[in-house]
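Single-structure report; data block below.
Of the protein chains in this complex, all but one are displayed in their positions.
Note that the chains are named A and B in the order they appear, and that numbering of residues resets to 1 at the start of each chain.
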Amino acid sequence: MKNVICFTVTALAAVLLSCSSGDRRSGVVTLDWWQFWTDPSVKPTIEQIVADFEAQNPGINISITDLTWANGHEKIVMAFASGTAPDIVELGSDWIPELSSAGKLADLTGDAAGDSADFSAWTPGTYDNQIYAFPWILGTRVLYINTVLMTRAGYDEDFVPFNWPQLKELCYKIDSLGKDMYGFGANAAEKHRLYKKFLPFLWSNGGSIMSRDGSFSTIASDKSYAALKFYKELCDSTGMVDTQRRLEDAFLEGKVGVIISGDWLLKRIRNEQHDIPFITALIPGPKFPGKSFVGGEYLAVSRQSKYKSAAIKFIRFLTSRDNQLLFCKANYTATPSSKTAAKDPFFAKDPQLQTFVKQLNLSKMPKVDQHWVYIEDVLETTLENVLYQGAPVAESLYEAKLEIEKIVSGQ
Amino acid sequence: MVRAGRYLLLVFILAVMVFPLLWMFRVSLLPAAGTLSFTDFISSGYTVATYYDIFTSGNMLRYFINSAVVGAAVTAGNILFCFMVGYAFSRYRFIGKNFWFFSIIFVLMIPAHIIIIPLYLLVHHLGLYDTYGALILPFLVNPIGIFLVKQYIDTLPTAVEEAARMDGAGELRILFRVVMPLCRPALAVLAIQVFLTNWNSFLFPFILTSSESVRTLPVGLALYQGHQAIDWPHLMAGSSLAVIPVLVIFLFFQRHIVSGITAGAIKQ
Partner (left out) sequence: MRARNFTGCLFTLPRIISFLLFWLFPLLYSLLLGFTDYRLMRPSFQWVGFDNFIALLSDRAFLISLKNTFIFVLGTIPVTTVTALFLALLIEKKFPGRTIFRSGYFMPSITAMVVIALVFANLYSRGGYIYLLAEMLGLAPPENGFLLDNRTALISIMAMDVWMSVGYYMLIFLAGLKSIPRELYEAAEVAGAGAWCKFRSITLPLLKPVALFIIVINTIKSFQVFVEVFVMTKGKYDTSTAVYFIYESGLNRFEFGYASAAAYILFLIIAIFSLVQFRLFRRRAIW
């Protein structure tokens, strides 16, 4: 027992000692930066960019805090809600409005003016015509096709389906190759994932969720009906229904012919040295290549930050053409937010990356505002019910329309 | 025959209990990440490179040490404090006893997600944010521990204490010299439980600290779960390693559970 008590005392002493540590040098500004890139293949690049910045700006130190994807959002929310936010924070595109609309982020409009022409996708960072977040690294989704299965199904190796009938035929033919073979990778009811797979079909067919002025929902239209009908048929008759992660596994194991995925899969194929023969292709529309879904990582400054100008300096450094390129090369990421970075030969040389660059020009983001979390929920429930619970398409879409309008009108 | 049947049952249950963990261990030995193909589970190769990698790259060792320090401090504090408090609730009568007893259990009934924001604020105001203090101080007296000790002492006969009191022993002496040895099984369970909970605790350490110097193992391991992909071999290797200290603690304390009260102690 005595040992236990001795131990407690020692441990508590250790605690108190560690409390008083701190290494703030005078005259040096330390900026806290919360970020999500913890993967060992990218983290060194992040650290290198930070070191470069510190070397060029002797008065500024950057202290990096790693967040996890599973719980990072909670930590950000808590920090902002309790007034202890870091100076700079990396945000997913759909997290910005909750902070910008609440006045938690610094207005960067003036600072962005010079850069705005070179960046794509300002919209999620904008609220009330003011800019609150810089686009950094974007991400879009394209079609991945297993070429071995495609040729086995009777196609030429260089075939690329670019409209719905061709996609459907390809999936059907691959699906009929064998008992444990599937044509199309269909996402199960996975939160934050399922709707991102359907929206490209909706958009490609000219459909939309909201009217232009946002006053009513257009989800119950002929166009969205046709899109959902097509998507459901694809899933029902040729689909392997599983989570995104396991669909990608199945694709790499050659059990499913066509899936929709992002550039992380390219990176995975490269890092894990899979020798799977595949091509990437633009998401098909009803007649011609259609629109895909794009999201991205943004950088914002807390309104409370004492070192706003230093923070902005760092953000501009991170999002500069050269550093975006450096990052994209290290992370094998295809879609920098800088348009001049995207023109680099690095992307042009690699046909797979090139697909992403092309797709980015043919892609959309849903209009994310303070209603979006609720609208997303309605959308996902509707898709689940139609795809996996056998609910009728037209009725479900109409109910979704009513629900969304209730949300928008503030009931 | 009966004995053979009994062993068969024991082994069957053991297989059920251990299989998912063996799976975890097996994945940790997969060479490089890849798909978790189930069919060629045996043939898909073995490597310990991942384990080597965990210790050489990154700060996993540091997280390990942090977790051990925090776990040991919280466990020691709990053995001492929960024992004292639990004993008081079991044997003494005092003003507000029922209130305090229920306050203990009530704390357990509120989901952590609701109290974590005020706790986070509090930790900030006390200047404990991002220190070992934030990971240790709020958790030094675990309600479950108090409840466990109280329930256990309830089952013990009071005769021994009364005898000691007759002999003129002081309360502290009775507490530590007479009752504590009798409570060894319960305190052993407590130690295992507290260490275990603390060792695997994720939400509080994640929210209440930021820097790598105080990061604990579960937070470090969570970083292997990327946005779009999980680094299975690393995650499973880290988790397999994380089992070892708890297993050691378990093996160390379980003797006290099993040996229980030494034969003569309770007779008197």
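Following the convention adopted for this analysis, a contact is a pair of C-beta atoms (placed from the backbone, for glycine too) under 8 Å apart; a residue touches a chain by one contact, two chains touch by 3 or more.
Being a predicted model, the structure only gives us computed values, none of them experimental.
Chemist: Looking at A:28, A:102 or A:276, which makes contact with the chain not pictured?
Modeler: A:102
Chemist: Check the options B:30, B:54, B:140 or B:229 and report the residue that touches the missing chain.
Modeler: B:140
Chemist: Of B:193, B:213 or B:228, which one is in contact with the hidden chain?
Modeler: Of the listed residues, the one touching the omitted chain is B:193.
Chemist: For chain B, which residues reach the chain that was dropped from this view?
Modeler: Answer for chain B: residues 6, 9-10, 13-14, 16-21, 23-24, 36, 38-39, 81, 84-85, 87-95, 97-98, 100-101, 103-111, 113-119, 122, 137-138, 140-141, 144, 146-148, 151-152, 154-156, 171, 175, 185-186, 188-189, 192-193, 196, 200, 202, 218, 221-222, 230, 235-236, 239, 242-243, 246-247, 250-251, 254, 257-258, 260-261, 263, 266-267 touch the chain left out.
Chemist: If the missing chain were put back, which residues of chain A would it touch?
Modeler: Residues touching the hidden chain, for chain A, are 70, 73-74, 77, 80-81, 98-99, 102, 104, 188-191, 241-243, 246, 373-374, 384, 389.
One rule holds in what follows: only the chains that are shown with their structure count from here on.
Chemist: Just how far, in Å, is the C-alpha centre of chain B from the one of chain A?
Modeler: Using C-alpha averages as centres, the distance is 37 Å.
Chemist: In the complex, go through chain B and note every residue touching chain A.
Modeler: Going by the criterion above, the answer is residues 32-37, 57-58, 69, 72-73, 76-77, 79-80, 116-117, 120-121, 124, 127-129, 131-133, 136-137, 176, 180, 202-203, 206-207, 210-212, 214, 219, 222-223, 225-231.
Chemist: State the interface residues of chain A toward chain B in the complex, per the touch definition above.
Modeler: 1, 4-5, 7-8, 11-12, 14-16, 18-19, 32, 34, 36, 38-40, 63, 65-66, 68-71, 74-75, 78, 81-82, 84, 244-245, 248-250, 252-253, 262, 264-265, 268, 271-274
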